[in-house]
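Mind having a look at this structure? Questions to follow.
Heads up, one of the protein chains got dropped from this complex, but the rest are sitting where they should.
Lettered A and B in written order, each chain numbered from 1.
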Amino acid sequence: MIASHLPALQVVVPLLGAPFCFLLWRSPRLSWLLATLISWLTFAISIALLVTVNNSGTIEYAFGGWQAPWGIEYVVDQLNAFVLLIVSGIAAVVFPYSWISVQQEVELRQQSLFFTSMVLCLAGLLGITIAGDAFNLFVLLEISSLSTYTMISMGRDRRALTASFQYLIMGTIGATFIIIGVGILFMLTGSLNMQDLAQRIPELDQSRALHVAFGFLITGIGLKLAMFPLHLWLPNAYAYAPSAASAFIASTATKVAVYVMVRYLFSIFGVNFSFQTIHIQWLFVPVSLFAILFTSIVALFQRDIKRMLAYSSVAQIGYMLLGIGLFNVTGLTATLLHLFNHALMKGALFLAMGAVCYRIGNTFIDSMQGLGKQMPWTMAAFVIGGLSIVGVPLTTGFISKWVLIQAAVERGWWPVIIVIVVASLIAMMYIWRVIEAVYLQSRPENAKNVSEAPLSLLIPVWILALANLYFGANATLSSELAGNAAATLFSGTGF
Amino acid sequence: MDSFFNEVISGALGRYNYWVVIFLMMSGFYVVIGSTNLVKKIVGLNIFQTSVFILYISIGKINGGTAPIVWANAERYSNPLPHVLILTAIVVGVATTALGLSLIMRIKHAYNTVEEDEILAISLEEDEDE
Partner (left out) sequence: MELLVNISLLFMLSLTVIAVVRLKSLFAIVMLFGIYSLLSAMIFIALDAVDVAFTEAAVGAGISTVLMLATLVTTGRWEKKSSRSSFLPLLIVSITGAALVWGTLDMPEYGNPDNPAHHHVADRYIEQSPEEIGIPNMVTSVLASYRGFDTLGEVIVVFTALIGVLSLLQVRTPPSVAETPLRNENRKLSRPYPVLQVVALVMMPFIILFALYVQFHGDFGPGGGFQAGVIFAVAFILYTLTYGLDDALALTPVSVLKALAAGGVLIYGGTGVVSMLLGGNFLDYNVLSSNPVSGQHIGIIVIELGVGITVASVLICAFYAFMTRALPDQGQKG
């Protein structure tokens, strides 16, 4: 009986778990324990969903027993089962980590509110991923957004407040653009169900109104996924949020937004409309190439390493959009692979920075000088994550870049390959800056001596660092999942 | 020529509602991105969203229809679905407003101003000090 309800439970468990977390406001520890339990449960559910989808195909779930398109339905196919796994997997690693980190970075009064927000954010992100209804997606988007603003605002620096406010404004504009787009789609088709929309859109492909709806949806989603130049909210938000929140949001929120973009482009509007009528690739390719180079260079000049990683994230989003813009199965496979791989590497890097922050109180490059000897395990994990960002062989970063280059070769677009190589060299420079400071310089004399981070921080960091190595050396599983999903999307039978 | 004018007029009559709503939406959007006072930005956001609500409700209107509540003398009902969506959206809007305004109060406390320019100047100084 439970098996048939899995798609609903995937979201309902964290959604209804959150009020319980909140009710435990007198004891943050219990809130955190419950949150962790919820994250593991959702991870188990998403594994079960992935297995079911691979064995028996797409699953649909009708809320309230009302058949779509009259009711709201959840649809799990190979693509979003994969994204669900990423989101809940990262949550299952970050939530246990959060306890100690939050103890130090968030006021006692706010701690249980922080854990409640994390659970709500998880529920929202999972809901966006699994939703088969365009308006329901908007509602869950707002749950995840509001809880993200809350988490960011809990950072210790007062700039966390302005970062959160800026994100609130940009995010709400994005969400409003999305509802304008959905409204026009509804006006033209009379439906809100994604599969239903996908069937009705092809006959409208000359309608100017449909083109406008497309523009609004892409801009709105672009704001949410920090598509260059709509990324201005991201660096501050990631830099000033509490470490656990940065790690969770950086490795999941933008991934989910990229998923929504892929879903709209390939499944709802369809390959023909997006790429042959509108030619979205002529927007994505130049913009993402510029974004990759520009934000990688900006990352070089950051003093706060969390901020540097945030700029690097904008560049990585560029790679994902580039993969879409290459407009072939290999390119899309690279995008989907990078969703997975980037979650692992940014998760590891931000968690390592959280451990540094726990010991020395900030993540400035000059305060980290000589830290390699005092926090060897944390820094080693950082190096693994960093190598993965650069794309060194035997790390996950190499796999996604390799596939992306293959896709560019298939197209014969040599300048794209040059940009990827140059950007990887820049990435090497900004990672090297940290490695140099940490290992080659000695600890400043006035700096206090610190010891290695506690195990409850180190274990999650290393789980992700090892995952970077494992999926770098042994990429069959992730490539197969991404490749299958990409092939299905291109065949036009997505869903 | 006459038929052209007729077409223009009937086209305009069928769309004037959308055009005014677009003007309202864009004015709200302009207040959000054009003003530097944070409170005014939130007001702009509300106007922007409220105007989108009018767009949705206009989509649902049927000439000669009545409110979608069963009624013996009703000939036809307007479309209830946009109403439901907008009820949800209004609630989401007030939730965002409440959160945004709380942030503004805290920002005022932390920076002693709610003007974006001044906050930006203070932040730049802080960045340099670091």
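One rule holds for everything that comes next: contacts are C-beta pairs under 8 Å (C-beta built on N, C-alpha and C of every residue); 3 or more make two chains touch, one makes a residue touch a chain.
As the structure is a computational prediction, the values presented were derived from the model and not from experiment.
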| item | value |
| --- | --- |
| Sole residue of A:A62, A:A380 or A:A487 that reaches the chain not shown, by the stated touch rule | A:A62 |
| Contacts of chain A with the absent chain, listed as residue ranges | 1, 5, 8, 12, 15-16, 18-20, 22-23, 25, 61-66, 69-72, 109-110, 113-114, 116-117, 120, 123, 127, 135-136, 139-140, 142-143, 146-147, 149-150, 153-154, 180, 184, 186-193, 196, 207-213, 215 |
| Chain B, residues in touch with the chain not shown (by the definition above) | 11, 14-31, 33-40, 42-44, 46-47, 50-51, 53-54, 57-71, 76-88, 90-99, 101-106, 108-109, 114-118 |
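Note that in this section only the chains that are shown with their structure count from here on.
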| item | value |
| --- | --- |
| Computed distance of Cα centres, chain B from chain A, in Å | 28 |
| Chain A residues within the chain B interface of the complex | 135, 138-139, 142, 146, 149-150, 153, 158-159, 161-162, 164-165, 168-169, 172-173, 176, 179-180, 183, 186-187, 192, 303-304, 364 |
| In the complex, chain B residues that touch chain A | 25, 29, 32-33, 38, 41, 45, 48-49, 52, 55-56, 59, 81-82, 85, 88-89, 92, 95-96, 99-100, 103-104, 106-107, 110-111, 119, 123, 126, 130 |
